[in-house]
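What follows is a structure written as structure tokens; I'll ask about it next.
In this view, the complex is presented without one of its protein chains, the others remaining in place.
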Amino acid sequence: MSNTYVLEVNNLKKYFPVKTGVFKRTTGHIKAVDDISFKIKSNETLALVGESGCGKSTTGRTILKLYDSTAGEVFFNGEDIMKISKSQFRHMRKDIQMIFQDPFSSLNPRMTVKELLIEPLATHKIGDSAERNRLVIEMMEKVGLSNEQLTSYPHEFSGGQRQRISIARALIVKPKVVILDESVSALDVSIQSQILNLLIKLQKEFNLTYIFISHDLNVVKHVSDRTAVMYLGQIMEMTETDRLYTNPLHPYTKALLSAIPSLDPYEKKERIILKGDIPDPSNPPSGCPFRLRCPMAHERCIVDKPEFLEQEEGHWVACHLYTQ
Amino acid sequence: MKAFMQSLKNDKVGFIGFIGILLVVIVAILAPVIAPHSPSEIFNEHILQGPNAQFLFGTDELGRDIFSRVVFGAQVSLQVSLTAVGIGAIGGLVLGLISGYFQGKIDQIIMRVMDVFFAFPDILLALTIIAVLGPSLTNTMIAIGIVFIPVFTRLVRSAVMSVKENEYLTSAVAVGVHPLKIIAKHVTPNIMAPFIVQVTLALSGAILTEAALSFLGLGVQPPDPSWGVMLNASRAYMEFAPWTILFPVTAIVMTILCFNLLGDSLRDLLDPKLKS
Amino acid sequence: MSSVLDIKNLSIDFASKKKTYNIVKEFNLRIDKRMKYGIVGESGSGKSLTSLAIMNLLPEVLNISEGSITMQTKEKIDLTKLSPKEMRKVRGKDIAMIFQEPMTALDPLYTIEHQLVEVLRIHTKSSKKEMSDLGLEMLKKVGISRPAETLKSYPHQLSGGMRQRVMIAMALICKPKLLIADEPTTALDVTIQAQILDLMNDLSEEHDTSILLITHDLGVIAETCDRVAVMYAGQIVEETTVKQLFTNPSHPYTKGLLESIKSLGDKERDLYSIPGNVPTPFNYQEMGCRFASRCPHAMSICKTEPAMYQIEGDHKSKCWLHAEEVNLNDEQYLRVGSQ
Partner (left out) sequence: MLIPVLFGVSIVIFIALRVIPGDVAATILGTDATPETLAQLRKNFGLDLPIYEQYLQWIGGVLTGDFGESMRTGKEVLPDILDRFAITFELTILAAIISWIIAIPMGILAGIKRNSKTDFSVRVISLLGVSVPNFALATVLILVLSLSFSYSPPVGYVGFWEDPIRNLQILFLPALVMGTSMAGAVMRMTRSSILEILRQDFIRTIRAKGAKEKIVIFDHALKNAMIPILTIIGLQVGVLLGGTVIIEQIFSLPGLGQLVLTGINQRDFTVVQGAVLFIAFVFVLINLLVDLLYSYLDPRITYK
């Protein structure tokens, strides 16, 4: 256990039972998160990218113990938080916060902004009433909202402003790690950049560590230091973001990057169009999870599941193309 | 609240219902002042008299003033329906919150028990309970209240489950808020809309069921002036004294109608699906 | 070149009990044969309403208050003046439409075959066998791997990408002159989006179908369209060829949008962002430029509504900066904008 890592995830698994029939018997499992490991350094932003159903959100929520993990360890502050009971972990939640995707459903419509911001402070017994008020006012200013808006209800705000409130609510307890679950995906482009700037500014100011979950490769490129590409519950490739975008190794990463529409109408880039759909996660293919859509698939991919190995210093890939 | 009253005023139909209910409530509270006679006072020389100046709605087979009995009947109706709905709503709220929020085994157990109660048609369930407890005013309230518990439990449970879909609930968990506090501050206020609508509609249902039970002789017992009792007692005389049933019937129908009018417009007002 | 669709001066209003709000204002657009035309705008800009207006499928509370929508079928017809019966003959046959949500756009109770053949039954007099065969052929064309099986399945048995393919098959089965695609790939994953955009491109060329693509994603426009209109708060603010738009954007709003996306790659500096919030129809300024409150170039004259100015060729921009009479030294052109 090194001190440089804030969070260490080892072989984390989250299976959801599939229940069918009148008696709701478990007939199979959706392997939403299937044996993933990664470490995050302090002040770093690690992005989890992938398409719908790849398990990136489930990973975030399992780390936060919003779901019970099936197996694996998550070390935070030197403790395996998967082993701590939920009621005990409640007090540790101060240090790991989450910001959600939908600015419309992530704020209780019956609470004023002030109540929303006081609640985390009251929950973790931070400060007296005067201190709390001071913190709320300070936080409002930091996220670019005015104090007159404290008595308003969420529905009086636009999507971008609500996301600012969510950010204030998460950061007011001064967490160490923030999990951002598609936090800018629902916003219009012109608003998205405002919020991204704010998140970057606050990360520096509060020394935050981000787990940035997103499907938007352009946004990920901008905010993250390292990126993990997920497919069917597994990490396919993980390395520094710049390296991933300039020198992707995994065929899936290559296809994903080539599918980003280019903004240059003169440049008609060679796109790798993948065949077929993402397989049903309750019934994944044998061997490599990507093999059914992979243009480079060969026999070994059917039989063997590729191991997640460090190909170059700090560049991890799970693909048979890079193993003998 | 102010905005709510304003939009209710804009909705004429709902407003009529609201005024009607207000009227019934006032009549019930001021019954001793409004009614010229005691509901059980017998005027021997005025048996089955038609409406006249002395007896506004006429008299019944025992020579009692029907107007006074209808006025006091409002008291009985409201008392029964408020208490019964109180029992059903609070019982259902607690069970539904537990069931919907915690899910799992406790939910399974509660819902299976509710399924059993749902297998009885309403009136039959009320009748069985009355049979156990014996017919009386209090037992009528309890019986109707028990009948409403499964209805409210199901409603609250499904409302809780749809509130749980919202990320603000996950957010509260992620912030570390205590489960009981989440239920109190995040869940309950957000299920109030369908709950209040159901309360309004249940009130009308309770009035109807009370009248029905009393009509069968298994609800409120004579000489208590229930509208259902009056209706049942007058059936034998109605051909030559139609006023004996017309006034109680009108009272029942108008009261239920007002609750339904209010319930309907509340539903439209509070249902976010119908907005925008 | 002959136009397929020509919209002139279209306005759409929302009528509440008390007040009428203007949602879309003075909308002009011309789509030529085989053209792929894009409308781009953020949520609430009115882009989707315009497409529903073309199909005459606006929700009851909205109505076309002004303007004409001329369609070239056998003769020129104004769609806003058609009877419901005449309009039905146009829908599905001359103009087809696909929607954003593939998951809810198909009736859950009928097989894919029924829903595919339904279009043919409405517009043609083919035999059952012919219709069924054509359905199968269309499914093959949209790249469904097991078409015969898919024909017999129900929507819930298909993935989002598959359903969107079915929607495209359904839209193109009558060989329409115009295909309106309203955010066709927004609900889909990137790799599936690439498949669907490719497919639409290929098929429109094969069938000689013009496309009106509505999206919030400038990248999608760059990849697929020839011409583009940028909408902001119910109005077109810039209209030009796609190449012009991306190399030489002229309206401050377009510039801002492009700038904020392009700066995404550059970690060294802050992302470029447009300040303020997107307005809603309830707070559109009655007068003047609707973008002025967020515009870095806002001037005092922006309280008056600018016209659509021709910049060069057929590149148009709705901004005072492009008016010939602008004299930046004049007092009424004083900068009042932020930044």
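Read from first to last, the chains carry the letters A, B and C; within each, the first residue is number 1.
Just so it is clear, a residue touches a chain if its C-beta (ideal position, glycine included) is under 8 Å from a C-beta of that chain, and two chains touch if they have at least 3 such contacts.
None of the values given here were measured: they were computed from a predicted structure.
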Self-check item: Touch criterion as defined above, residue of C:78, C:107 or C:312 at the omitted chain
Solution: C:107
Quiz item: Per the definition of touch given earlier, which of B:23, B:62, B:94 or B:123 contacts the omitted chain?
Solution: B:123
Quiz item: Of the listed residues C:57, C:148 or C:287, which contacts the missing chain in the full complex?
Solution: C:57
Exercise. Quickly run down the residues of subunit C that touch the omitted chain.
Key: 55, 57, 88-93, 96-97, 99, 101, 104-110, 118-119, 122-123, 154, 156, 167, 170
Quiz item: Contacts of subunit B with the missing chain: which residues?
Solution: 112-113, 115-117, 119-124, 127-132, 134, 204, 208, 211-212, 215-216, 218, 231, 235, 238-239, 242, 245-246, 249, 252-253, 256-257, 260-261, 264
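In the analysis below, only the chains that are shown with their structure count from here on.
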Practice problem: Mind listing the chains that sit against subunit A and also against subunit B? | Solution: none
Quiz prompt | Chain whose mean Cα position lies farthest from subunit A | solution = B
Self-check item: Rounded Å distance between subunit A and subunit B, as computed from the means of their C-alpha atoms
Solution: 50
Practice problem: Enumerate the contact residues on subunit A facing subunit B in the complex. | Solution: 61, 64, 66, 90-94, 97-98, 100-102, 105-111, 119-120, 123-124, 166, 169-170, 173
Practice problem: Write out the stretch or stretches of subunit C touching subunit A in their complex. | Solution: 42-43, 145, 159, 161-162, 189-195, 197-198, 216-220, 222-223, 242-243, 246-247, 256-258, 260-267, 270-275, 277-278, 294
Exercise. Under the touch definition given earlier, write down the residues of subunit B that touch subunit A in their complex.
Key: 165-168, 170-178, 181, 185-186, 189-190
